Structure formats: structure tokens, C-alpha cells
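Take a look at this one; I'll ask things after.
Only a single protein chain was left out; the remaining protein chains are all shown in position.
Entry: chain A
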Amino acid sequence: MTADILSSPPATARSGRALILEIRDLHVDYGYGADPVHALRGISLTLREGEVLGIAGESGCGKSTLVYAATRLLPPPGLITGGEVRYHPPGDADPVDILRLPEAELRASRWQDTAIVFQGAMNSLNPVYRVGRQLTDAIAAHRPRSTRAEREARARELLTMVGIAPDRIRAFPHQLSGGMRQRVMIAMALALEPRVLILDEPTTALDVVMQRQILEQIMDLRDRLGFAVVFITHDVSLLIEVADHIAIMYAGEIVEEAGADDIYRRPRHPYSAGLLQSFPPLHGPRRPLAGIPGSPPDLQALPSGCPFRTRCPHTMPECAQVHPRLAPPGAERGRRVACLLHDGSHEVPGALGA
């Protein structure tokens, strides 16, 4: 496959930016045995330069699995059984498939191209080293020719960038608060000026005030440094605020993908609509908090057809037979939804068609 087929998508707002990361038909299993759990089934996503891509869904729907598989950080018994993750280097260089990179190249590309802030990142710091040492270590590993003074200066600069006084470079992790440690991890992720920053529920362990500050900081930094962000969270309200583009996942599949505003105002998939009804709107008319009845299906005993049909308020007889494919709903462009309601032959319920 060549790159030029892909680099000529229809001209819309989103295509003005260059591709950075392309996930194509990614399949991931848990378990090496005869009966693995199919945790991801055919995920395709694109990330463009400078964009904030949000991934939302309930716990266990595969959000974290997706980014860890795409960076090959998935711990055993994770197994990637198919697909491609193409990273487009800057300039006109050919894209590389991260899943087929030799180990040494993969190691060199990590942090340099794609940096991650982990879930509960404040526990990612080693308690016996000063934070400055841990910041400079990451730089030294990838820029072996930099001098000690350069690395130290960079570490101070990074700390300032995330709003920590540079003299805290001598502090041990236990001398910093949870929020500060989280910021140190974000500073560390930005140390090599990555083109993609993956945030895996980066603020789940923090209070809302700190959450807000840190997110604002990340978004500020993004405006200044121009990296792309993949933001994983189950907090859809937060996502709508910060993300440009949102993918909603359910049971290891993407069920809807669209611009943040489209998702918020005009959800097309019943599951997205359910997620949006699970938190109260801050303004506008009051509406009842509906939530979604039931819980996500067991991935080893998925319902036939559409995986969401057992919880869907609009379920139809076909839903048990046909597995819906991700496709543009009706005549709308720039978004995809995996729901039979939108295949053109059904009357779309008011809430999903407006």
C-alpha cells in the first residue's frame, strides 16, 4: 500500500491537517490460548496534526487497550492479531508501521514520537530519585549527545512549562503533591517534544479543581507546541469541552466517530446518546438523566449482530442478525456511525436524527 492513496481524502475541515497516526483494522486479543477474548475488533482511527482526539466509553470497552496496542505497550497476555498502526514522520517521509518496527527502532521512536501520560501517572515516578534526575534520564536516553547542563536546563524549562517552580528539580516525588507529580509526568512526556501525546485518564485520581488546571495547561501547551493529543476518559462532558474529534467505543468497537460538537448536539448512535444523557447539561432546558440500563456485554459471550442491541432503546429485529458497519449516517459527511438505524432504509427516531 502506498501513502498517496490515503493522503488525498475529500476536502473538508479536518483534512487540512496532515496525518500523524493511522490505525487501521486493529485486532487485539487477550489470552494466547484457544479461547482468547477479542478485546478490539477492527478498530480504524486517524489522528491529524495538532488535533485533540477523544476516546470515550464505559470501563472495559477497550479505550486503554486501543492506545496500548497502538504503541505496543500492551502487557501479556495481550496479543495484536491484525491491523496496522501507521505513523507518518514529519516531512514527506514514508509512513512506518509501528506494529512491524524492529525493537531497536521502536524503542528509539518511543517518547520521541509518541509520549504517554499513564492512568494514575503520579505513581509512575521512582520514589528514590529526585524528579530532576528522572526528567534528565528520559532526555539522556534519547539524546545521548546532550550535555549534562543542557539536560538540566531543559528539565527546569519543562517544570516551568507545567507550572512548577524550577527549584523543585531537587525534590523527591514524596515531597510533591499528587497534582504536582502528575504535572511532572506531563513535563516528562513533553521532554522530547513528541508529536503525539497520549493521555490515558490523566486526571482520574485528581480533584476537579486540579483536573481543570492540568487540562487547561495541557491545552495551552498544545496550542504553543502543536502536538496532537489522544485523550482517553470516561468523562464525556470533559471530552466534549477539550476534544476536536471524538470516537465512542463500545465492547471493543468504535460505534461512532465525529466532531466533538456533532457528538454533543447531534449524536447518531443510541449509545452515544445514552452517554450524553448520563450527565446533566450546564445550560439550556432541563432534561431527565436517563443513563444506560444494564452493563457492557461479556466480550466472550457477545450478543449476535449489534453488540449494543441488548441495551438499546431502539432495537429492531435486524439488529440480532446484522452486525452494523461503521459508515457515514445517511448523507452526512465527516462522521461515521455503526448503527442499522442510519443505513437509509429505516426511519430514524427523532433524538438520533435531528
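Assume a contact is a pair of C-beta atoms (placed from the backbone, for glycine too) under 8 Å apart; a residue touches a chain by one contact, two chains touch by 3 or more; residues count from 1.
In the analysis below, contacts and distances are computed from a predicted model.
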Protein name, per the UniProt record, of whichever chain is missing from view ("ABC transporter permease", "acetyl-CoA carboxytransferase", "Thioredoxin" or "Thiamine pyrophosphate-dependent enzyme"): "ABC transporter permease"
Identified contact with the non-displayed chain, of A:L79, A:A108, A:A153 or A:M316: A:L79
From A:A149, A:V209, A:L282 or A:A301, residue that would touch the chain that is not displayed: A:A301
Residue among A:L106, A:L225 or A:V348 that touches the chain left out of view: A:L106
Hidden partner interface residues of chain A, rising order: 6, 9-10, 12, 14-15, 22, 24-25, 27, 31-33, 35, 38, 44, 46, 68-69, 72-84, 99-100, 103, 106, 245, 257-258, 290, 293-295, 297-298, 300-304, 310-313, 315, 320, 325-328, 333-336
